[in-house]
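Left out: one protein chain. Kept in place: all the others.
The block that comes next holds chain A.
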Amino acid sequence: MDSSGLLRLRGVVKRFGTFTALKGIDLDIAEGEFFTIVGPSGSGKSTMIRLLVGMDEVSEGEIWLRDKRIDQTPANLRPTCMVFQSLALFPHMTVGQNIEFPMKIRKEAPAKRRARAEELLDLLRLPQSYYDKRISQCSGGERQRVALARALAFDPEILFFDEPLSALDYRLRKTLEKELKDLHARTGKTFVYITHSLEEAMVMSDRIAIMKDGQFEQIAVADQIYSAPVSRFVAEFMGEVNLFPLHAGADGKIASPTLSVRPGVELADLTPGHEGLLMVRPEYLRLADGGGFDFTLSGVVHGEYALGSRIQYEIETENGMVTVEKLREDRLSAAEGQTVTLGFNAANTHFIGDAA
């Protein structure tokens, strides 16, 4: 067994009756990493975290933490812990008692517990006076911090998060995302985070794993997942995207049923005799007044939507709706109903091969 990662999964399978929720997962998570698993509901990410925490048993495969195999270890004996989606704070205890709970379970001395709880209140930027507050007196964001403090008081090797921010309003979520990233940097702990929100994953993570149907589609840093998705699923999951069918003839000449291709254009990943999808993100499409673009197509401006700092256009083309995004100051000089020609260059595209 190689020991490159802090947490290692080998061939992990989870079945519920005849349904296979996880189909042979291999994964290495490095010490100190902020690793996020993203996927739509039903993709198996919640099952995954339940296995990692110890609330469910694996059907097949192994989970290793450092040099110990932990897949048969019950949750209360694993040196990991989880921040629940509901936070699962203990309503009959004060903030201080909640934070001290794992230390009390370990039978640490009251003075030591108290000192650590006060440290953690500071770390989470909660006033010391909160020590004696009841949970019901805390706001949503404060509860979030109490839950984090309680988990850190356990001093886990790995801290798991099961969509803890999904129930909060947008602004609070944005603030806490940054705080969480900051907390990760300050504590140096390994964080494994589960979410269905791509945005959340992009803001915080070192690496992101995209999950679909009980398998990983792609594991990579955020930038790479955004600019070089391995499949249509990943491309569409990671925000707005335009996909054009493309094929290369036996002579290597590239052609598309919906795009005009400038003669002589080459794509590194498209070998003669193959086909696939050409991906271009909305921000790389331009109005092709003068020409000089590798790919062009024309269409009718269908709608214009303000997205705050950016403006999104829907343009009806032979390829269906094409999405274009511009910064507010670069607004397109085209009105609704007007026919426009769009262009983009090969350097700003990513080719997804025929397998996907």
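The definition used in the following text is that a contact is a pair of C-beta atoms (placed from the backbone, for glycine too) under 8 Å apart; a residue touches a chain by one contact, two chains touch by 3 or more; residues count from 1.
We take it that contacts and distances are computed from a predicted model.
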Just by its UniProt name, which of "cytochrome-c oxidase", "Transketolase domain protein", "Spermidine/putrescine transport system permease protein" or "Light-independent protochlorophyllide reductase subunit B" is the chain not shown in this complex? "Spermidine/putrescine transport system permease protein"
Using the definition of touch stated at the top, determine which of A:A75, A:A167 or A:V221 touches the missing chain. A:A75
Any idea which of A:A30, A:M55, A:L307 or A:L327 touches the chain not displayed? A:M55
Can you work out which residue in A:F34, A:W64 or A:F101 touches the chain that's missing from view? A:F101
Which listed residue (A:H92, A:R171 or A:R186) would be found touching the missing chain in the intact complex? A:H92
List the residues of chain A that touch the chain left out of this view. 53-55, 75-77, 81-82, 84, 86, 88-92, 101-102, 105-106, 136, 150-151, 154
